[in-house]
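To keep things clear, I will list the structure first and then write my remarks on it.
Every protein chain but one is kept in place in this view of the complex.
Which chain is which? They are A and B, in the order written, and residues in each are numbered from 1.
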Amino acid sequence: MNLILQSKVVNFWAQPFNSQWLWTGVIGGLLFGILIFLGLMFMPAQFRRPVVAFSTFIGGAYWVLLYIFPAPIDMQKTELATGPVESVGKFLTDANPVVVSVSGTVTAFMLGLGIFSLLSIHLKRITRRQKDWAFSVVLLAALASMAFFGYADYISRQGPDGTKLDLQANWGFVNYGRDLLFDGLLQQMDAAMFSVIAFYILSAAYRAFRVRSVEATILLSTALLVMLSLMGAVAFVWNDAVRNMANGNDFLMNFQLTEIAGWIRRTFETSSLRGIAFGVGIGALAMGLRIWLSLERTGGGA
Amino acid sequence: MPPILTYDGIKVTFGVLATVGLYSVLYRENKFYRFFEHLFLGLAAGWTLLTIWVENLKGPWWDLMVGVAPEKAGDPGGNGNWAYIILLPVGLMGYMVFSKKHNWMSRIPIGLILGLWSGQQIQIWYNTYGKQIAGTAQPIWPTTWSSLTVPNYDTLQLSPEALAAARSQVYLSQAITNFLFLMTVVCVLSYFLFSFDAKSKLVRSASGLGRYLLMIGFGAIFGSTVLMRFTLLIDRMYFIWIEWFNNVILNRS
Partner (left out) sequence: MEGNKTFGDVLQSLPKQVLYIILIVFTSVPLFFPVKVPNQPLESSIDLYANLMSVKPGETVLLASDWTNSTRGESLGQFNSVMRILMRRGVNAVIYSTGDPQAPRVAQDAIAKLNVERIAAKQPEYKRWENFVSVGFFSNGEATVNGMATSVRSSFNGKKDFAPGRGLTDVFESPILKGREKVADFPLLIVITGSKTSNITVERLSGKVPIAFAVTGVMGPETGNFYQSQQIVGFASGLKGLYDLEGLMEDGVNNPDKSGNVVVKSSKYGPIPGFPGEKNDGQGKRYYPTLHFAVGLLILAVIIGNVGMFLSRSGGRK
């Protein structure tokens, strides 16, 4: 389907690669976008909330329509839709790649906000020689190095022989640089940051995990049972003792640690988490509706 | 050549230095830790910057906008859909959050993303919870009294048909288990939903019981979290003591 953002044939919206009309369209579209940007900057305040509400509604409307509107069954790509219902259904299905592309692209731009914020804070710290500005230099140098080596490594893999770089024997300087920064430093520090919590868990368990109330007792007992049942050696010793005592009696075999823990897991643990999940799900549905219909009082003002 | 002088040896040594640097915070906050903390943030931010372009903007946006170069001479290449350029000013509106006067404009792309998310919540609700509701409503009355507990199928020598028939029965223990399962879900849900003062004694009792049953779920999560975090620590100790100290320094594999 020749939608605006996915037309394969040459028309007003789609032009050949590197052609004059394509770049005219890009520049023209950019100017149009800048005009809209400037228009929004000078928009009267009373129109702000409707504009935001409109963009929110349009975003949600696609997925809701896709869900509730009947989709054409077993329709081939080259087949033409007959009637308004089938046309709308085909349009919604065909628009899927465009919507996924648009949402991914806008999200990617928003991800850049974090980087932008980081850069502005640390550049300010360096230029104003604030406290610990030397560490900001380290941060920015690391950022620039990783971006440089990462991009250089990516470019080096572009050519027809790019797959040869999957083997370390074929690496050049930039590939080693990327590997040292990414695998040698970033990945190891990532792992170290997550593992530090283990120390705090032990310290907290020692200092604060007290059997002071019924709830705390239930929580502690369940935690201990879960941990012990997942320890193969403990389960083996317990189960072996039960098997020896049971002597083939099927009923007594239910007292093996793996059976008891499995029963508690299936009966109480899964069900209580399901209750939590239902509660969260109902809340998410209500929140989703409120956000989609802009019933949340976030406002459109500055 | 001793392993410490090879590239892999140097790489592992750098990793150990960084790990020990970050662990030094366990003693107290210090400049060694702060150095590695900033190094980590910078590297992570640099990689994120790279992947924003390489993974999310180049293929799904830029290449679709400007088209694809022909692989061989004479090939037409892929067409470009120039209207994708409109996403640039829309995305850049998000950066107006730093402007005091125009920060409302950042709500436009945020609203678009939130709208996409909220539309999906409506779409996925039944797909997520429909089967779970069915999975909760299991039989609470036994269909057979031939055995009070579920037989051990692994030890029974049954034909596939007989095994299927045995599996389809609901034994007393299963019925009790199903009832306890249903009761737990209802009590936990009542604890969440009836957060206002309920007049009915039944509802209040159910909410009270739900609170205790919730602790079982939280205990399970705590136990699992403990195991996971300890595993991550064991992995770091393996990296330091075996991959570096044993293999690189002592040169024993």
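Assorted remarks:
By definition in this document, a contact is a pair of C-beta atoms (placed from the backbone, for glycine too) under 8 Å apart; a residue touches a chain by one contact, two chains touch by 3 or more.
This structure is a prediction, so every number in the text was calculated from the model and none was measured.
Listed residues B:10, B:124 or B:176: the one in touch with the omitted chain is B:124.
When the omitted chain is restored, the residue from A:27, A:45 or A:100 that touches it is A:100. Across B:52, B:90, B:188 or B:248, the residue that sits in touch with the chain not pictured is B:52.
Although one chain is not displayed, its contacts with chain A can still be listed: residues 63, 66, 93, 96-97, 99-101, 103-104, 106-108, 111, 157-163, 166-168, 182-183, 186-188, 190-191, 193-195, 198-199, 201-203, 205-207, 209-211, 220, 224, 227-228, 230-236, 239, 258, 262, 265-266, 269-270, 273-274, 277. Although one chain is not displayed, chain B still touches it through residues 26-27, 44, 47-48, 50-52, 54-56, 59-61, 63-64, 71, 113, 116-117, 120, 123-124, 127-128, 131-132, 134-136, 153-154, 156, 163, 217, 220-221, 224-228, 230-238, 240-242, 246.
Criterion: only the chains that are shown with their structure count from here on.
Rounded to whole angstrom, the centroid-to-centroid distance between chain A and chain B, based on C-alpha atoms, equals 9 Å.
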